[in-house]
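Would you mind keeping the following structure in view while I ask a few things?
Only one protein chain is missing from this complex, and each of the others stays in its spot.
This part shows chain A:
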Amino acid sequence: MRYGAAIAIGRVVRTLARLRKPGGGSAVPGLVVNRIAPGFLRSALKGFPEGLVIVSGSSGKSTTTKMLVALLESHGVRVFTNPSTANITQGLTSALLERADLRGRVDADMAVLEMDEGHGALIAPQLEARLVLLTNVMTDQIDRFHDSEKVAGMLRRIAERATEVVVTNGDDEMLEAEVLPGIRARIDRFGVSRRVFESLPRGLGYTRTTPARIEQGTIVEAVNGRHTTIGTPAEAIMATMPARGVHFAVDAAGAIAAARALLGERFDAELAAETLSDIQPVFGRGEIVTVRGREVEFVLVQNPASFQLNVDELPERLDQVLIAMGSDVRDPSYFWPVDASRIGRVQYATGSKAAEIALQLVYQGVAVDRVEPDLGRALDEFLALPDPENGIKTVIFTADSMRRTRAHLGLR
């Protein structure tokens, strides 16, 4: 009953927050409880009988976490997981409060948490994780992290909390050279085969890539559109990914490697293939949505590497593209290394950084028809255009613009 009072207060706060702002206020109860009972988070996360799993890295965390949770649940494990949120400490406490009884216990066997490297490194010293899964290091959010070496340092602080195993991307040289040395837990690797690697004209997009492909571990052997074959030390798993692209297959390989380590003999390859193939695409990550009678593909760009990957995977000669860059990109300079010339023509550059992204596009030889900082207006006009001659309407946006787009179009 140590945290009973704090939990009860957190619930009252949650109710009040929702009365004030229906559907919102999710971080507020966490803020309050962390203030009045600072040990709650640590205590609650210690209470899972099958332990705690942390997923971190620059890119692919959400997809990997979703895949790992699906794999564990299909094998009968009851999983607590966190909604991805900017401030993990408050968001996580709030999410735990949703599920905890008054003794502070959550009715689940295992916790699988997605943590961004900045906040993860801050709360990691309080935690013990059975398994830590590291996706990659990409040059990401430069204003916040300065450089990738710093990101590697943060990931090391998270990896140090692993008691049993660190599942790591064996193609990522920053992880290999800067994060793993000195880690006591067992290291399990995932990665891509030489054939898959050689099919990528610009490589995998990591800040540094290892000189050779891994020989042992969970390996993406082939990718063909949405179909992939992933080899594990025991068997090959053939599955259909939620969208095209090698990075989804790499995320799946990480999730499979972690699920095998966690489940041991309980892991069933056939069940894993079915589970992965059933995962629905996420909005902004390959899902095609019908909006106002038009088919639209929404593409989320989180950093230069994912911008480049997504541009490279777009069909050629698209003739209806909208690009939205919002206030989440403080200084768009670091997107300039991305070669966007393949896009050819952009109907609308929009968002609060509309002019900055338009400037990059015109210097890279992309025709930009209109620069319209008002995202709502640009979306309305773009959707009202007749269907494109080639491909489908494509909206490329940063995270902030994605949130605003969903709100404007009433998409869930």
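One rule holds in what follows: a contact is a pair of C-beta atoms (placed from the backbone, for glycine too) under 8 Å apart; a residue touches a chain by one contact, two chains touch by 3 or more; residues count from 1.
Definition applied: contacts and distances are computed from a predicted model.
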| task | Given the options "Sulfur oxidation c-type cytochrome SoxX", "ABC transporter ATP-binding protein", "Multiple sugar transport system permease protein" or "Lipid II isoglutaminyl synthase (glutamine-hydrolyzing) subunit GatD", say which is the protein name UniProt records for the missing chain. | result | "Lipid II isoglutaminyl synthase (glutamine-hydrolyzing) subunit GatD"
| query | Which residue, A:I158, A:V371 or A:M402, contacts the hidden chain when the whole complex is considered? | reply | A:V371
| request: For the chain that's not shown, point to the residue among A:F197, A:F283 or A:W336 touching it. | output: A:W336
| Options A:I343, A:A358, A:L375 or A:V395, residue touching the unrepresented chain | A:A358
| field | Interface with the undisplayed chain - residues on chain A | value | 139, 142-143, 146-149, 330-337, 352-356, 358-360, 362-365, 368, 371, 373
